[in-house]
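Structure below; questions to follow.
All protein chains but one are shown at their positions in the complex.
Going in written order, the chains are labelled A, B and C, and every chain counts its residues from 1.
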Amino acid sequence: MIKQHESYALLAEQLAANGLDVDTIKERLRKQKIETASWAYANSGTRFKAFAWPGAAVTTAEKIEDAALVNKLTGICPTVAIHIPWDRPADNDFAAMRQFAAERGLRIGAVNPNLFQDDAYKLGSLENPDPGIREQALDHCIECCAIMGTTGSTGLSVWLADGTNYAGQDSLRGRKQRLQASLEAIYPHLPDGGRMLLEYKFFEPAFYSTDIPDWGTAYAMALKLGDKAQVLVDLGHHAQGVNIEQIVAFLVDEGRLGGFHFNNRKYADDDLIVGSTNPYELFLIYNELAEAEESSNATARNCAHNVAYGLDQCHNLEGKIAATLYSVINCQEAYAKALCVPRARLAELQQDGAVLAAHALLTDAFRVDVRPLLAQVRHEMGIAPDPIAEYWASGYEDKIRSERGIADASGGFQ
Amino acid sequence: MIKQHESYALLAEQLAANGLDVDTIKERLRKQKIETASWAYANSGTRFKAFAWPGAAVTTAEKIEDAALVNKLTGICPTVAIHIPWDRPADNDFAAMRQFAAERGLRIGAVNPNLFQDDAYKLGSLENPDPGIREQALDHCIECCAIMGTTGSTGLSVWLADGTNYAGQDSLRGRKQRLQASLEAIYPHLPDGGRMLLEYKFFEPAFYSTDIPDWGTAYAMALKLGDKAQVLVDLGHHAQGVNIEQIVAFLVDEGRLGGFHFNNRKYADDDLIVGSTNPYELFLIYNELAEAEESSNATARNCAHNVAYGLDQCHNLEGKIAATLYSVINCQEAYAKALCVPRARLAELQQDGAVLAAHALLTDAFRVDVRPLLAQVRHEMGIAPDPIAEYWASGYEDKIRSERGIADASGGFQ
Amino acid sequence: MIKQHESYALLAEQLAANGLDVDTIKERLRKQKIETASWAYANSGTRFKAFAWPGAAVTTAEKIEDAALVNKLTGICPTVAIHIPWDRPADNDFAAMRQFAAERGLRIGAVNPNLFQDDAYKLGSLENPDPGIREQALDHCIECCAIMGTTGSTGLSVWLADGTNYAGQDSLRGRKQRLQASLEAIYPHLPDGGRMLLEYKFFEPAFYSTDIPDWGTAYAMALKLGDKAQVLVDLGHHAQGVNIEQIVAFLVDEGRLGGFHFNNRKYADDDLIVGSTNPYELFLIYNELAEAEESSNATARNCAHNVAYGLDQCHNLEGKIAATLYSVINCQEAYAKALCVPRARLAELQQDGAVLAAHALLTDAFRVDVRPLLAQVRHEMGIAPDPIAEYWASGYEDKIRSERGIADASGGFQ
Partner (left out) sequence: MIKQHESYALLAEQLAANGLDVDTIKERLRKQKIETASWAYANSGTRFKAFAWPGAAVTTAEKIEDAALVNKLTGICPTVAIHIPWDRPADNDFAAMRQFAAERGLRIGAVNPNLFQDDAYKLGSLENPDPGIREQALDHCIECCAIMGTTGSTGLSVWLADGTNYAGQDSLRGRKQRLQASLEAIYPHLPDGGRMLLEYKFFEPAFYSTDIPDWGTAYAMALKLGDKAQVLVDLGHHAQGVNIEQIVAFLVDEGRLGGFHFNNRKYADDDLIVGSTNPYELFLIYNELAEAEESSNATARNCAHNVAYGLDQCHNLEGKIAATLYSVINCQEAYAKALCVPRARLAELQQDGAVLAAHALLTDAFRVDVRPLLAQVRHEMGIAPDPIAEYWASGYEDKIRSERGIADASGGFQ
């Protein structure tokens, strides 16, 4: 962008004219965090084909290297989520993994148990009709709690692929009861300071019923578990038309919003780059969070400040690392725009029932081109103003292509 | 239907061969109840046009007459829901209304406050930013609680048209908090034995956010209110693809399923005849209820036995009374089919993970033509085997056409 | 906006740096046209309630006054669509209406026959099973063709509310054949230079089948009619998830895109302000059109230059005139952003299969804050830089409130 300095100065002046404190905005932007996911640096695909990307990470070490680079370039991605067993070290030495990450400026983020790739889980894991399989799933989750302790992770991210494909295949109430019981058996194993993030999903891979199909189910189960259980919102896990920012507002108001899996979709769980199909929705979600961060309501405020923000995407066509950088930047832009909302004025208009004026005021913040602001923030953080340009210029991609080659991508999701 | 006797005998034999007790099935069918709605006997329409049906009821007395006829012809519709102020007597004499109904073999069912047709409610009722409007809405609901007492009604059916059309129009968290507070102010006014049925709706007439958009919100609010607050499920109030029977199973397992507004839809809240667009879904819903009625789990069993089943439909094109009869019959068929499921055998197959066999066993019950069974039940109840044929033969429609004429239908929803 | 001049200068420099010619962009923006709709200045509502807006137009003269004001303030709305019979003059003197509009700088735009508010059309108009009703509908459309001639309108905008609510209600193939035959009977009556714009709609008010449910049906029927029949795209008339810009691209490539009814929706045909729920989609639609306008393909280019752009919205809560201005501005911003796309560079990236880079280049144009550009264009057109601020300052709203009062809004859609 040409004339970055002039652009920023002009923008800062305009924000100030709207009564906003630019220094506060910049400080909040510097504190923003986005966790990346180890598996997003590896090849992935659809059920029809997984196209291999030359240089895609295969080992966890490679994934951590990539995540460290993303953190270095953006300054706001200090953690990386891991998936067990995909990221299980050969010798089970998770302390070494933690150390390996730390040496690269990274911490281990959410631990994701894998309850869908073992043949045993064909008809379910934590709610399988077979008690032996339930126990296998339970043991895996409990081990993941232990891994949290070793790696310093604070989040157990529980996503279940479980459900049924046909009416009558299993008892809906039976599955609900068995799942609740299993979660209750896991909960006490959370390490100190750890929390369970319960993720819901509308459908896929189950096509008739999904055991945690919506936020209401996750919320109800979390309520029974206790304060350390919260709901995780994946932007691709809703029916068409669902107002996600309203779910966010509800959960944050109840202190039960635990985290996000960011991505985007036009159709189903498309797992595209966050902000790529609906940037306005992403802005509206961050708007609820930015508002709650400033709230006088302690529950909402504390909850908003402890949300675990993470990416969960499948970069099937567009390469991995640049696409991850682009996703992080989209989150920054959405949050930056949300910070440009003049909240006191907005509240007045809302109280007055000024429908159009209130809407226009909110969306004026969305109209702002915040790129000069983010470039300035990066400058102040000592990093390059354009992380993707910096990445392209770095030669990293050539390096991993030659070092890593083309990994076999025929193995499905991973 | 020709050879009703032979058809029934053959069906009874087949059911018995599946280990089912036909007498029990018939007894449960005799106990089935469906509440009809006063407003469904009046003209209604879409936002484009309300076509008048000659003979449509206008006064509440006429609506009660129609409801009494439906009860006489079906034997399972002893209550009629009312809408305030649509059904407010000129002199506010609800005791007389109760008496008028009782003389025709009817009781007053759910009382429905109207919180959407007063100009004051343009931006909301119980969660309006204006405290004066909230109080107006509150007063109306509290009066409805009193009307419950006078009429002998046991259900306050709360459906809110409220929400926003534009992002930023109002605070999502603010509306949530104000709504919860209002509901808590109403709750203590419920008469003894009365309950509050909280209805959720995905959208319409609000097009950005709806204040109770899903079962999760209704459930969470009911939890805070107390045991007398339950969730009401309207079959047309979900996003596309939502598994309604799973919501039913969840709520009944938690003892929080309060009632139904039955209708059907292909697109949005189309308010068509129940079972007309997806009879299989209706069967699957009744299947969950029939199963819970027999459950060893007391919470689920008691809940299932106390569900308030009601119709809430708009008969825009097809006439009113025959369409209501048809709706009731569709509910009977769905329940009858659900009673034909051999549950013990199904549970075995589910436990064994016999996916196809379990599905096939359930759907075999759906395949059964239960019309001879229902004709037999009606015969044993002393009513005509075909309520619609009986209705056509009765001359009632000619009578109301000449007596009532064509009501002005230009006034929208009512 | 503060420092408009500096902001524009900076933006112009940045656009030039991207290889864009700012003068060409401004010229195209000056030529942009949006037709407003007479009925949008009047009260409207949902099936539940139509809230009256003080000052809403009732007579066609009032609607034309409002439309003239919108044109004066925006400079790009020189035509107003009319609805027959809603806008039928008392004496049927459409020449006088044309003159009345011309005196206010307006022309009459699309003529919209109303085929849904007569009781006769309960089961359909142009494809009603009753030949007498089909003839009534035909006569109305043929009269509308004559009105086109008198008013100087060039578009017959055919939207049918027709369809069925229940499977079996009518023959689907029969309705298709009758509709095609009726359209063929209307087509020869189009005046010289006139065209028929066939509008499709997914559902509502029909809830089982709609006679023109999708663009494919409208396109197939238009093909049989002839070159003067084209498809009209209403942004609210699709199933969830449908890629509207791809339909636009297809139709423009075939020379069969006739026009738009702009509005926005999150759920169904919500008829909200265009750009209010998905501004990115609006940008992508304009992107296809801007691209086609520059195409070397004559069919696509000519088609794109002759698209009839119109608003079709229901301002239920937010007032009428400011909301119309806001809608026009949203269209200007979307088009302006589309004009900021560096097309040659984009085509190169697409040819190279540079997925992320091509996507990022396109969306960078969306990120641009084009408000300074539009303010400059307005300045050069001799109008105020902020049409809404100008409107609020004009006192027009006070004037119409006192002159027109509160119209009865109880009559439904109109």
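By our rule, a contact is a pair of C-beta atoms (placed from the backbone, for glycine too) under 8 Å apart; a residue touches a chain by one contact, two chains touch by 3 or more.
For clarity, every value in this text was computed on a predicted model and none was experimentally measured.
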{"item": "Sole contact to the chain not displayed, among C:Asn18, C:Thr59, C:Gln136 or C:Thr217", "value": "C:Thr217"}
{"item": "From C:Ser7, C:Thr46 or C:Gln169, residue that would touch the chain that is not displayed", "value": "C:Gln169"}
{"item": "Option touching the unshown chain, where C:Leu190, C:Ala358 or C:Ile400 are the choices", "value": "C:Ala358"}
{"item": "Residue, one of A:Asp270, A:Glu293, A:Asp369 or A:Asp386, that touches the chain absent here", "value": "A:Asp270"}
{"item": "Missing-partner contacts on chain C, residue numbers", "value": "122-123, 129-130, 165-174, 176-177, 202-203, 208-210, 213-217, 219-220, 223, 238-243, 245-246, 249-250, 252-254, 284, 287-288, 291-292, 295, 297, 300, 346-347, 350-351, 353, 355-356, 358-363"}
{"item": "Residue numbers in chain A that touch the chain omitted from display", "value": "44-52, 116-117, 119, 121-123, 161, 165-167, 169, 202-205, 207-208, 240, 265-268, 270, 272-273, 276-277, 316-318, 410-413"}
{"item": "Footprint left on chain B by the chain that the document does not show", "value": "1-3, 6-7, 10, 13-14, 17, 240-241, 243, 266-267, 273, 276-280, 317-319, 322-323, 326, 333, 355-356, 359-360, 363, 366-369, 371, 388"}
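Methods note: only the chains that are shown with their structure count from here on.
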{"item": "Sites on chain B at which at least two other chains make contact", "value": "122-123, 165-167, 169, 202-203, 208, 240"}
